[in-house]
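Note that one protein chain of the assembly has been removed; the remaining protein chains are unaltered in position.
Chain lettering (A and B) follows the sequence in which the chains are written, and residue indices restart at 1 in each chain.
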Amino acid sequence: MPDLLKPNLATVTKITSETAANDVKTFKGVFQDPGVAADFAYASGQCAMVSVLGVGECMISITSTPTRAGFLEFSIKRTGRVTDALHELNEGETIGVRGPYGNSFPLGLMAGKDLRFIGGGIGLAPLRSLINNVLDNRERYGEIDIIYGARSPGDLVFKEELFTNWQGLPRTKVHLTVDKGDATWTGPVGFVPSFLEQLAPTPAGAIAITCGPPIMIKFVLQNLAKLGYTDAQVVTTLEMKMQCGVGKCGRCNIGDKYVCVDGPVFTLSQLKALPAEF
Amino acid sequence: MTETVRLTGQGLEQLLGAAAGATGGLVAPVTEDGQVLFRPVREARRFDYINAVTPPKDFWFPQTERLFKFKTVPAVALEQAADPAQRVVFGVRPCDLKSLVILDAVMATGEFEDDYYAQQRSATTVIGVACTGAGPHCFCTAMGVTPGDEAGADLMLYPDGDGFLGRAVTGRGAALTAAHAGCFAAADPAAVAAAAAAARKLVPPLAGRLDVDGLRERFADNWDSHIWGEAAQRCLGCGLCTYLCPTCYCFGVSDEVRQGQGVRMRCWDSCMFSDFVRMAGGHNPRPGKLERVRQRFLHKLRYFPARHAELACTGCGRCVAKCPVGVHVPELIMLDREAR
Partner (left out) sequence: MKDNTAPLRDKARALLADKAACVIGHARDRDGLRARPHFAKDERGVGALILDATCHHNLAKYLLDYPYLEAKVGIVLKGCDALALERLVADRRVDRAKVVPIGAPCAGMADPVKLQALFPGGVTAVASGPDGFTVTTAAGRQPPAPRAGLLLERCQACHQATPPDTELLAEPVAAPTVGPAAEVARISALPPADRLSFWQGQFSRCIRCYACRNVCPACSCRECVFDQFQPNWLGRRTGLAQTQVFHLTRAFHVAGRCVDCGECDRVCPVGLPLSALNRKLLQDAGELFKLAEPWRPGTTEPLGTYKLDDPEEFM
């Protein structure tokens, strides 16, 4: 029986609203078949096709870390038909999940290096998997800077981690900014790329991993270059429309690559070899 | 049964009749309102066509294919779709046969095997028929295919007088000749080889007009060329070329549900449609006709060869014949040559 595109059913065990506007929710899911759960081995950076049966499916990065087994988490912004339907779900309901798909963040390249995580908005979702992965193996990595911003304080996602869990860890700093502050906000105000430029984390022995809206990535990449980061030191993830996730449907084709199987993680050197159609 | 066979007109009739009577039936070219089309038929009657208007792709990679059924009430549950029945597709020309090699390269290789496609392929026995003439729009030889090529066929036939000489190319083909041994006579392998060689010598006139020297290198180096804008300004943005193309394989996945019963299916889609890569948030990486036209032709002539070592064009000429505004593979090859 063909099952390449058949999802496995999972129960949504917990839904957490991440933002004040309630437009980002984190869904915790557990496969209904224990055999599937045991076989679902993934790495940080990989994605999965998440279905609401009857509405459709879409590619979502896995935001939980493989270092914490037993469940999957997806943080999803409400942007279209499928994500709208996901946001309508209640705890205890069933979704479909197939995967994991795509490549993953280059942990080998990152080992022993200082790490600069640079995220914007919902772009922190794939980075969160990697950050928690790295923190669970803290001894393997150097200094960690988590540089993150959102449009407003209410739009910052994973607040418990940003303000509690990731704070005060050894050799780990969290730097937060917002595009526009409010009465409660006492931290820095400004866009992520210029915030990065002010912080000016040194490129020596470092790897920068960035994810966020396309416009943010564009200027972050420029500013990293200004700070002296080489293309091989910069890692990012690409977002592209996807339908199959397995390198068949042609949707996420950029040049001779398919983002779903060759990506979503690319170094800047790899990215520069692709046509700029993303 | 030997690998090389002779088939009289009567033997063919008998063979196809038996195929038509089997569960999955027979697909063959028919003329419908003046259009030659591959259709499920009771008997095959047409042998004088250049090629069908639409490719036979639909029979191994259906335009709409059910992946599985599901229920959403009382609880979400999945059900398998039915297996396709064994069938015979008769009369496939070498260009369309080659498209099977190309589709196999995408679907049957890589980290994931497309088991839906594999199932359709193994349920389908393809009888190829070599060309005896070329249409004004054919250009297969420029794309490395000849009118006598057998790659992609299970059983390949070469017209010979009132009948055919043939060769079982695959195990499926051999199984067909074995199962219907009464329809075939043994043939001298040298005679079959000679018939194949003769068919391979046919050169479509349009192919002779195309300069394909260094084609892959040229198309690796023309991203910024004015030719894309030149072709794109005429483009209507419809999906005609992609749906008539035997090698285009892009698809989308969608659900339909009614009263708790649903089906998930995949349907052909087209990179020429403006919403093909438009994302849910509204961002469109290929927002204009220029980007979309460039994507289609570079995919055929540059990206696909880089990944699979084959051009994703077999020179069937359907885009040449049917594009209402003259945007097609030979046009782009000629525009590129003139731009240098």
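The rule is simple: a residue touches a chain if its C-beta (ideal position, glycine included) is under 8 Å from a C-beta of that chain, and two chains touch if they have at least 3 such contacts.
Only a predicted model underlies this, so the values are computations on that prediction, with no experimental measurement involved.
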Residue among B:E32, B:E79 or B:D188 touching the omitted chain: B:E32
Per the touch definition above, residue among B:P29, B:G252, B:P285 or B:G315 touching the missing chain: B:G252
Omitted-chain contact residue, chosen from B:Q63, B:Q80 or B:T109: B:Q63
Identified contact with the non-displayed chain, of B:G260, B:P287 or B:G326: B:G326
Touching residues (missing chain, whole complex) on chain A: 80-81, 84
Where the missing chain touches chain B, by residue: 32-35, 37, 53-54, 63-64, 136, 233-234, 236-240, 242-244, 252, 254, 256, 265, 267-270, 273-275, 278, 289, 318, 320, 322, 324-326, 330-331, 334
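Following the convention adopted for this analysis, only the chains that are shown with their structure count from here on.
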Interface residues, chain B side, partner chain A - complex: 67-68, 70, 72, 75-78, 80, 106-107, 110-116, 118-119, 223, 249-255, 257, 262, 264, 266, 269, 271, 276-281, 283, 285-286, 291, 295, 299, 302-304, 306-307
In the complex, chain A residues that touch chain B: 1-7, 9, 53-58, 79-83, 94, 96, 214, 239-241, 243-244, 246-256, 261, 275, 277-278
